[in-house]
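Can you keep this structure in mind? I'll have questions shortly.
Every protein chain but one is kept in place in this view of the complex.
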Amino acid sequence: MVKVGIVGGTGYTGVELLRLLAAHPEVELALITSRSEAGLPVAEMFPGLRGHVDLTFSAPDPVALAACDVVFFATPNGVAMQSVPELLEAGVKVIDLAADFRLKDTEEWEQWYGQPHACPQLLDEAVYGLPEVNRAAISEARLIANPGCYPTAVQLGLLPLLEKGLVDTGRLIADCKSGVSGAGRKAAVSTLLCETSESFKAYGVAGHRHWPEICQGLNAVVAFEGKGGVGLTFVPHLVPMLRGIHATLYATLLSTNDATDADLQTLYEQRYASEPFVDVLPVGSHPETRSVKGVNVCRIAIHRPQGADTVVILSVIDNLVKGAAGQAVQNMNILCDLPETAGLTGIALVP
Amino acid sequence: MVKVGIVGGTGYTGVELLRLLAAHPEVELALITSRSEAGLPVAEMFPGLRGHVDLTFSAPDPVALAACDVVFFATPNGVAMQSVPELLEAGVKVIDLAADFRLKDTEEWEQWYGQPHACPQLLDEAVYGLPEVNRAAISEARLIANPGCYPTAVQLGLLPLLEKGLVDTGRLIADCKSGVSGAGRKAAVSTLLCETSESFKAYGVAGHRHWPEICQGLNAVVAFEGKGGVGLTFVPHLVPMLRGIHATLYATLLSTNDATDADLQTLYEQRYASEPFVDVLPVGSHPETRSVKGVNVCRIAIHRPQGADTVVILSVIDNLVKGAAGQAVQNMNILCDLPETAGLTGIALVP
Amino acid sequence: MVKVGIVGGTGYTGVELLRLLAAHPEVELALITSRSEAGLPVAEMFPGLRGHVDLTFSAPDPVALAACDVVFFATPNGVAMQSVPELLEAGVKVIDLAADFRLKDTEEWEQWYGQPHACPQLLDEAVYGLPEVNRAAISEARLIANPGCYPTAVQLGLLPLLEKGLVDTGRLIADCKSGVSGAGRKAAVSTLLCETSESFKAYGVAGHRHWPEICQGLNAVVAFEGKGGVGLTFVPHLVPMLRGIHATLYATLLSTNDATDADLQTLYEQRYASEPFVDVLPVGSHPETRSVKGVNVCRIAIHRPQGADTVVILSVIDNLVKGAAGQAVQNMNILCDLPETAGLTGIALVP
Partner (left out) sequence: MVKVGIVGGTGYTGVELLRLLAAHPEVELALITSRSEAGLPVAEMFPGLRGHVDLTFSAPDPVALAACDVVFFATPNGVAMQSVPELLEAGVKVIDLAADFRLKDTEEWEQWYGQPHACPQLLDEAVYGLPEVNRAAISEARLIANPGCYPTAVQLGLLPLLEKGLVDTGRLIADCKSGVSGAGRKAAVSTLLCETSESFKAYGVAGHRHWPEICQGLNAVVAFEGKGGVGLTFVPHLVPMLRGIHATLYATLLSTNDATDADLQTLYEQRYASEPFVDVLPVGSHPETRSVKGVNVCRIAIHRPQGADTVVILSVIDNLVKGAAGQAVQNMNILCDLPETAGLTGIALVP
């Protein structure tokens, strides 16, 4: 059994992590910390966990955490980096669901997250936890930077095209839509039901923190160096629903024979043939976000409308599962040499 | 392994049954029939089942069904009764999720369901599948009438009060609210998103088929005979959400010492102490329907506002699980001598 | 033209008041105050008002307010009472949309609102602004206590029965359901979309501030004195939608001939025949809350299921209109001797 601790379990990624880990056959849930809720039984805050999670929130305690095999951070950005070095030293494996270790470039991180980084020396060591790209490195890692939700959907959707060099990397568009749970569980007017229901809007068009993360991932594939790299326009939108991300991706096929003649459906099917959590849908499909509600799956469809040179990729995930807690558990499984699908075999809840 | 067949799997109870049975450790899903969709892979209609259910809808075939240990009917009212006698004769156990065998009185059934009953001789034998009341009989049954969704929430909420004779049985009120999935998956204007979202209404106030079913169940507890019985006012409402039933139940305490001094919280806790799927919440609680989303649980809270003689019971279930498919699986477990919780240990999906 | 000021216009009742007053043919919107947002153009906070409201939020200024004919308070409870005496002295008419002047009994007010009342001497003078009951007094008033949302729906639903003495006043039940906008526009976890969407729950069953308000109104009708009065069980619930209240009301007909033979449909139709904003629906109707979305109407249907002695009244309003801002404008119209329907002739937005 893997002994697991969770730091910061009162948000939506935290409670989702609890849901998955409580049902995981190889996990012993040892402790869950919350400075503000210390002393409160977890199931009192989340009655849906009654009978499944008997833990009580505890104040963060380095000793108790150091006794875990794996510690998940489901904390706001900037929290994990304060304690990670100490935990690593104690031999604990760390998976950070926030953004503290996602960017490799310290300066870029500090610019986007508006604060100095507490342990820039770890940025290089941290492994970006997208198993479909970095499985081998993950299995050897001490510190995993669990990818953002948008970056997961976008990278899985674009990777096969970029790996084969079929599209113009200077003109990529990711028009993304997310359910409201992506904004977290904090008191705020902007995510009240009365502010978000029955409406739809874009946000952060001028710049969103997931943009450099996606670019970094795509640049790695196309072997760019420096700040140049791929040209990506990223526009996130807020959908009046709880869970789900839908990425609609646009890329222009190069005018080479390789590109215009490519069998994209086969390309995607082969690329993901052995991936347990990426599902390439049949030709002509339109994946619904509900088809991945509550499960660690990315479903992808490939279109080329009117046979023109614009490829349209549709990629859906549950932002709290493959986009957060589920991918974190997948990373833990790889890290701990468990079957990669352990605890992740649930079926989407439809309707 | 229990070999299972499903008749009529294209509705919401059908697909929910598939979700639960596909993950059930002791079940072999042998066939699923649909006259209209014969030949279509199930996962094509419900992409959320991709990778979990490989079956294709088949036309109903008595021979194939007769080879099953258990057959579930997830069909419209009036369908199961056409084939059940034949299946019972073949030694198959049958669980009907529709209403064909819920009422004991043939005349009453025919009046409420507007058609002659095809096998009234089975009404008496059929066991009403509310395990919290009829567990022993269920374990011996050949034919289970799986309870309606409202009747499950209402009966579990009122039983302890009625069993102890604490309230005026002539003046019970069940103000019930249901998500839209209770209306089924059929083309209809009345359940379009644009007709049901952002609105709330009562319906069927003059008379609803679940009223005689609830009355029959409550009458059995208070040992009424004849048409008199309990006096129940039942008002169902439609809530703009997918899943969930909330029953708000009102009863008047009798003015005897026993009743006015009763410790209702303890009464409920003791009544349901050994029930795996009934959860009595702490004093002062307000159960949310989402706390049972996707799971086979009924959560109950007991209130007595201002210490007056009106008791208010709040009872929530997921109409598709404890109110339909989950309870059906629970009945199958009892029937087949499996652990009662087998395949039913999931955790509510929140948010 | 009536010169109007609004104190506290950043909540949902405030912006609804702006929507109605901006389109009111006899109103000049003079100023709107908000301590926290002073200096911000109103249309910047609420872009839907662009082109209709040119005002900028200003800090509360007694002189500017005193220059108005009518001042509306759309503030949290306990704010209006701090400034009302001064405004009345300046000859301004005041309509308070909060609860500061709704209860007549100072002690009761202080108990339910948890603070001392700043001007108890005004409680008696304040007129409870339910025009269907107090029209004459409203037209003469200086200070209007605009009713709560639940109290409006419940009182309009029960009045005809109580006025005629047809039902047992000791056993009234009001099972009420409200959209989330009733909880206001303040940063809070409990009303996030992710906490309220796709779920349904009761709240405040032990005691809600609208309970004494409703009791006071009903007691006035049945001429009770003292704390005894009607026996009302009031259970509010939260519906996953923006707007709307649905009150399901239960009363027991007395066993007198008058009561059991009463033609309730005709009674209601006659009672409200000349009321511009109460619409009694045909026999057998089930009013939907969306049928009053955005409009100052209460729609009512009367049922007597199975001809038994329990009467079921269904009463719907838009909590922000007839339950708040619309009723306030109606009160202003009466107060200022304008046509009662001025500015209130909009049609419900469906779907």
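Order of writing sets the chain letters: A, B and C. Residues in each chain are counted from 1.
Basically, a contact is a pair of C-beta atoms (placed from the backbone, for glycine too) under 8 Å apart; a residue touches a chain by one contact, two chains touch by 3 or more.
For clarity, every value in this text was computed on a predicted model and none was experimentally measured.
Colleague: Which of the chains on display does the removed chain touch in the whole complex?
Modeller: A, B, C
Colleague: One chain isn't shown here. Among C:V2, C:V84, C:L123 or C:V292, which residue touches it?
Modeller: Counting the whole complex, the residue in contact with the absent chain is C:V292.
Colleague: One chain is left out of this view; which of B:K3, B:R142 or B:R185 touches it in the full complex?
Modeller: B:R185
Colleague: Which positions on subunit B touch the chain that was left off?
Modeller: Missing-chain contacts on subunit B: residues 12, 180-181, 185-189, 191-198, 240-242.
Colleague: Taking the full complex into account, what residues of subunit A touch the chain not shown?
Modeller: 171, 173, 175, 177, 179, 194-195, 197-203, 205-207, 231, 233-235, 237, 239-244, 246, 248, 250, 252, 284, 286-290, 293, 303, 305-306, 308, 310, 312, 314, 316, 351
Colleague: In terms of residues, what is the contact footprint of the unshown chain on subunit C?
Modeller: 12, 15, 19, 22-23, 46-52, 181, 198, 242-243, 279, 281, 285, 287-288, 290-295, 299, 345-351
Criterion: only the chains that are shown with their structure count from here on.
Colleague: Please indicate which chain is farthest from subunit C, where distance is taken between mean Cα coordinates of the chains.
Modeller: Checked the centroid distances; the maximum from subunit C is A.
Colleague: State which chain is most central when centres are taken as means of Cα atoms.
Modeller: Given all protein C-alpha atoms shown, the central chain works out to be B.
Colleague: So what's the Cα centroid distance for subunit B and subunit C, whole Å?
Modeller: Whole-Å distance between the two chain centres: 39.
Colleague: Which whole number of Å gives the spacing of the CA centres of subunit A and subunit C?
Modeller: 46
Colleague: Do you know which subunit A residues sit against two or more other chains?
Modeller: Those would be 12, 181, 198, 242.
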